[in-house]
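Only one protein chain is missing; all other protein chains are in place.
For chain A:
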């Protein structure tokens, strides 16, 4: 037990949106919850795993996760599934068919949209799934609503016999606020109902379901007109009324405290009659939604005149500053708060501080090697910490699209490369969890089609970018209990990669790794290189004694900086003239021994052997920050 699960019914707790959703799933009596980690949704399942009586499981990908949750619903239990926005692209196959069949136990799917793109490859508006799959969309504005709406979602799911989508955004998931929590409901398992006409989606059965889906649309539209998830926040100034949803509705309230607001909690289907009635009480209507104009278009289709994305941005967060600026533009004020907003943004003269790999990260050397072989390669990347390999100093990534696409894009690059690239080798770089998520199919396809790609599986035994979750390659489950661990070398051989083309290697052995990558990229068939050192942020990583730089010996060549290790720092720069008369910039370095993990990767890059172990007595006995 812990602080979160100990919170007594009726008490106030400071919870994030993710924690509140988890609490509500538990309160709703759900017994099965699944997810694949993805920012900003990850913590929902991590928190759920701490509650008793809920079987929380990491799934290998979102499609698998949703299908397990669907199966649990069919078995008669209330179930739950969480994912980030792009996860539903993977899971959509299951969603689009199950929406016809419906559910047995309540099924709630939380989709977390990364509005503002803090940690994603795109910005999607998941509310489209409501329209596409004929399902209700609930949009809480903060953690307190996230809890209430999750409970309401289970009621709706069972009332309308369909999955319900809880649409979250970063500013719900990662915002903590005060939430009043409740007790867990006692839900009896309904039992599986044997009914192939309902659960077996043969064309003949699905055909019967289509009119029922249309009836459900009508029922949901009627429900939207009375749903208490949609509320009016009264205001005295009727010159402008606002239709808003999600956290943006709260920002509207702050930016425009006197405006009446129709706050939509159920945003698909929209309550057309309520919107019409609201519009009659105000002079003008502004629609504020993140991010696409879904509500706006439906309101316009209903024949109402509104202001929307013609005024407001179509991407990013609709913050108070953005809204104030838009309102000033609307009022035709010349002196807009835009200048205030710009001045309050980050100081543009301060250097950028992009995310970096960690000191001693086992991904440093693979990208160091790839950067040295850059001209001879096309490098296809994937989703994870190692996507940082696209940045400085390595700049060793040519493509990155979506989970698993490193192998398949590499496949296409290798199969169709033109004359200019004919001599280039093609490398796919993917992490352990991403490989299991959606990379395996690509490898099978490579082998089957006798392609020529070198696949690097950077196995750091965790889902690192989302904070270190377990997966089938780690040997542990979400509770930290032992679980069967996949053997990557055996797996790829089972898919047909020749045993002599499969190499497990210690990435800290830089010369061996470099030589292996160079050799395998010249072999005209599928090779798999598996690096085998764990993420330095996990308990599996064992640090070695820290290193330091012998200042007398350092020649300022700067080679070690090219590993990208953030523990290496430049102490001074000089310019010298070589014997051949060329100017040469020198950068003398030190190592911050408090951060150094003693991985020795930089030692191999140092020609004058200036990087040496720190004398044990000089080692600061401090915990690393």
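Keep in mind that, in the parts below, a contact is a pair of C-beta atoms (placed from the backbone, for glycine too) under 8 Å apart; a residue touches a chain by one contact, two chains touch by 3 or more; residues count from 1.
The criterion applied here is as follows: contacts and distances are computed from a predicted model.
Student: Name the omitted chain as UniProt records it, choosing among "Carbohydrate ABC transporter permease", "Sigma-70 family RNA polymerase sigma factor", "Fe-S cluster assembly protein SufD" or "Indolepyruvate ferredoxin oxidoreductase beta subunit".
Tutor: When "Carbohydrate ABC transporter permease", "Sigma-70 family RNA polymerase sigma factor", "Fe-S cluster assembly protein SufD" or "Indolepyruvate ferredoxin oxidoreductase beta subunit" are compared with UniProt, the left-out chain turns out to be "Indolepyruvate ferredoxin oxidoreductase beta subunit".
Student: Which is it among A:467, A:511 or A:543 that touches the chain not included here?
Tutor: A:467
Student: Among the options A:96, A:301 or A:570, which residue touches the chain absent from this view?
Tutor: Considering the complete complex, A:570 is the one touching the chain left out.
Student: Out of A:74, A:137 or A:587, which residue would touch the omitted chain in the full complex?
Tutor: From the options A:74, A:137 or A:587, the contact with the absent chain belongs to A:587.
Student: Would you write out the residues of chain A that touch the absent chain, in ascending order?
Tutor: The list for chain A reads 3, 12, 14, 39-40, 114, 116, 118-119, 142, 170-171, 174-178, 247, 250-251, 253-255, 257, 317, 319-321, 324, 337, 340-341, 343-347, 350-358, 385, 388, 392-393, 465-467, 561, 564, 566-570, 573, 585, 587, 589, 592, 594-595, 620-625.
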